[in-house]
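Below is one structure, written out as structure tokens; the observations come after it.
Here the complex is missing a single protein chain, while all its other protein chains stay put.
The letters A and B name the chains in turn, as written, and every chain counts its residues from 1.
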Amino acid sequence: MSLLLEAKKLTKRYPGTLALDEVSFDLKPGEVHCLIGENGAGKSTLIKILSGAINQDSGKILLEGTDVSHMPVRERAERGVSVIYQDLNLVPQLTVAENIFLGHEPRTSMGTVDTKRMKKLSEKLIEMLGVPFSIQSKVGDLTIPLQQLTATARALSLNGKVLIMDEPSTVLSGKDLQVLFDVVRRLQAQGIGIIYISHHIEEVFVLGSRVTVLRDGHFVATKDVADTSKDDLIRMMVGRSINDLNKPLGGRTVGEEVLRVEHLSRRHYFDDISFTLHAGEVLGIAGLVGAGRTEVIRAIVGLDRFDNGSIYLHGHPRAIHSPGHAVSLGIALVPEDRKAEGIISVLSVRANATLSVLPSMSTFGFLHFAKLKSKVDGLARILAIKATRLEAPVSGLSGGNQQKVVLAKCLATACRILILDEPTRGVDVGTKFEIYRLIDELVRSGMAVILISSELPEVLTLSDRVLVMSEGWIAAELDARTATQEEIMRNAVPRAEARAAVRTVQ
Amino acid sequence: MRLSTTADAGGLPSMNLRSAAMEYSTWIILLAMLVVGSLVTPLFLTVANLVDVLQQSAIIGVLAIGQFLVILTGGIDLSVGSVLALSAMLSSLCIRFGLDPLIAMLAATVGCGVFGAGSGIAIAKGNLPPFIVTFAMMAITRGISLTLTSGGPVNLPPSWFLSLGQGLWPEAIWAIVAALIYVLLVKLPIGRHIYASGGNVDAAQVSGINTTKIYVLVYVLSGVCAAIGGFIFAARSTVALPTYGVGYELQTIAACVLGGTDLFGGIGKLSGVVLGVIILTLLSNILDLAGVNPFWNFIAIGLALWISVGFRSRLATKER
Partner (left out) sequence: MSEVNAVATMKLGKLHQKLLNAKLIILALFVVLLGAAQVASHGTFFEVQNILNILAQNSISGSLAVGQTMVILSSGIDLSLGSVTALSSIVAAMLQDHGPLIARSAALGVGLACGLINGMVIVFGRVPPFIATLGMMQAALGVSYVVSNGYPIYEKEHVALAFGLDKLGAVPMIAVLWFLVAVVAWILLRFTRFGAYVYAIGGNERTALTSGVSVARTKLFIYAFSGLCAAIGGIISINRLGYTQPTLGASYTLDSIAPVVLGGTSLFGGVGGVWYTMLGVMVAGTLNNLMVLLGVNIYIVQIVQGVIILSFVFLFIRFQKR
């Protein structure tokens, strides 16, 4: 069988880093070739080079035998190479049909937009995907899964031969995930070659024909899915065995109740959420994206409102008005989206780290600079924050170190309840383990921790108990010592699809 | 993030009262004004008065269309008032020196278009903030207008040019401009490209749209609209002064905002802008007919802005 796409020895250098080191890759028609690797492994760079968004320093790319190594994006797209990026790149104010044909609208002989033809063609594309929805809707009004379908239709609108999907499953769960898989299989059946990037290794075994692993810009291996296992893949990705990650850190003494939530509800987001949290323990909250975990904790810290239910701190009922109020009550939050809500890029490490505690570091509003300095110095040492100067803007720090700054900000408040929402997302492996160790230390000294994570090994490693949320309610409460990833997944997935979605997990 | 409600094939159940209110808010405001006006005095709802309102709206109306295009791309054009004056001065000077009015208007339009292009290029290629660039351009074009005659007036000799400012011509010109831009925005592909460049620049670029060209285009069009406004102004006053148009930029922005245009780009309707201008003129018209001190007009505009935008803003962010 002739190859659809062939990339030979692609190399890309940035000042200071080697993003890709002679990486070779190929794609057959009608196959789903999964591309996996940790953050920073080079996946994004590779697909940007394949699509033409950036140029490689050396190496060749062949599309059905033709050399497209230096062809611009438009031409490559016309020849059939399209990318569906993670952020979808849709214009919310335009309709589905308009988005699908953005930039290549069908024209009448007079040069105006042929809206009739655009409508018909759009409907045909949507039909091809197998999920009917109205092409007249404004994209901004659609749910995320439908937006993704729009993006997929767009990618196919230009003579699709090679479809590159960049982490399409990250924002999906349950039924929508199934729809995605069905769409991929449909396209595959039509001979389209798909490069599928995902962090969820289980999906490789559900969808993939072959899988390629990248690590630190290097090509590690390409394997037929049938010839490999999840543990194999992880070992290749990380250079470490899954066992290291999975060892639960045990031996903690659980103290008194510090937080109790009863029947918390918010229409459309979560319903009847009840749980308790004790000093010295980690309560993990697992679940698929969209299960409502982040919404629940945002309600607890006063960022969002809730309709019903009550919150008790140390046994006393409390109404938490705002994050500032939460801080004064001893609750601190490390938010999910670091860039948008965790750090202020233009400000220094110092400014970021002390942001939550300024009231206690000032008299009549005037800041105690000496106190602030020693506080930050102390925290930087404990957390081992690697920054050239603490006065430099945090934008210059790596993702892992930025996350440490966010942690410093929380620890500075001397909180007793620490809520972590995806704390190791976008963080390099080394820092990840440092953070694990830190959490463990904090908990041993009496801190109560709520941990939201989509990484099951992480949840099981760190937690004492695990709540599994599914579609807005608590599906199960498990003991982390005895629970398995499979058990969590089974509870996290909506009932009817449980069987279909259970992945073969080692 | 919301629970995945795949039950709704086709989007959220959106056509409820709230979003309907958003869509038609401008019409609602217009309706309210017409009602209030007719309550104030029977003279209000007469053809003569309403035609008068349209005539008075024409100049700002034309300028506002250009401003609308710029705002759609997420930018702003503070120079429209000064460019109006420049156009009035240039065309009048040309006519004074014997050029055929048509040639004079063409020359003035090209000149203003060039300044618009300058703004657009500085913004698109130089990555400079539109606020500052058009602010500077405002100063530059105002300065040029003043320099041309050292601040003095240019009296227009009788010619067919003067008729542009009389009778139904101002409204007609406004209507023609609106129609042309409507075709541009709705019928031609470039219209969607403009909305895309403002709504999601990355999406636009990824789709192969040359956003740089789009940005330059909208500022050129804004310059052209300002030029046309200048012609009407000069024709109506039979004299061109370099001090024309002071404060007009803010009026055009107010009209766009009242008409539902989002200052961040990508959202807005041409009909809304036209309505917005009419609403502004109606405001002063009603106050005038009611015998109120005309200065209350300013206060009314301020309140209108606060209320209409605040209303829409709270309506949109009902979630929090």
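Convention: contacts are C-beta pairs under 8 Å (C-beta built on N, C-alpha and C of every residue); 3 or more make two chains touch, one makes a residue touch a chain.
Quick caveat: nothing in here was measured; it's all calculated off a predicted structure.
Of the residues A:A189, A:A226 or A:V346, I need the one that contacts the missing chain.
A:V346
If I consider the whole complex, including the chain that's not displayed, which of B:L93, B:I140 or B:A175 touches that chain?
Considering all chains, including the one not shown, the answer is B:I140.
Among the options B:Y24, B:W169, B:Y182 or B:W296, which residue touches the chain absent from this view?
Spelled out, the listed residue whose C-beta touches the missing chain is B:W296.
Residues of subunit A in contact with the chain that isn't shown?
14-15, 54, 303, 322-327, 333, 335, 340-347, 351, 354-356, 358-359, 361-362, 365-367, 409, 413
Considering the entire assembly, which residues of subunit B contact the chain that has been omitted?
122, 126-129, 131-133, 135-140, 142-144, 146-147, 150-151, 246-247, 250, 253-254, 257, 263, 293, 295-306, 309-310, 313-314, 317
Criterion: only the chains that are shown with their structure count from here on.
Let me have the rounded angstrom distance from the C-alpha centre of subunit A over to the C-alpha centre of subunit B, please.
About 43 Å separates the centre of subunit A from that of subunit B.
Note which residues of subunit A are touching subunit B in the complex, please.
73-74, 77, 85, 87-94, 98-99, 102-105, 107, 111-113, 131-134, 137-138, 141-146, 171-176, 179, 268-269, 289-290, 292, 294-295, 304-305, 471-472
Along subunit B, where are the residues that touch subunit A in the complex?
Of all residues in subunit B, those touching subunit A are 1-6, 8-12, 14, 183, 187-189, 191-193, 195-196, 199-200, 202-204, 206-209, 266-267, 320.
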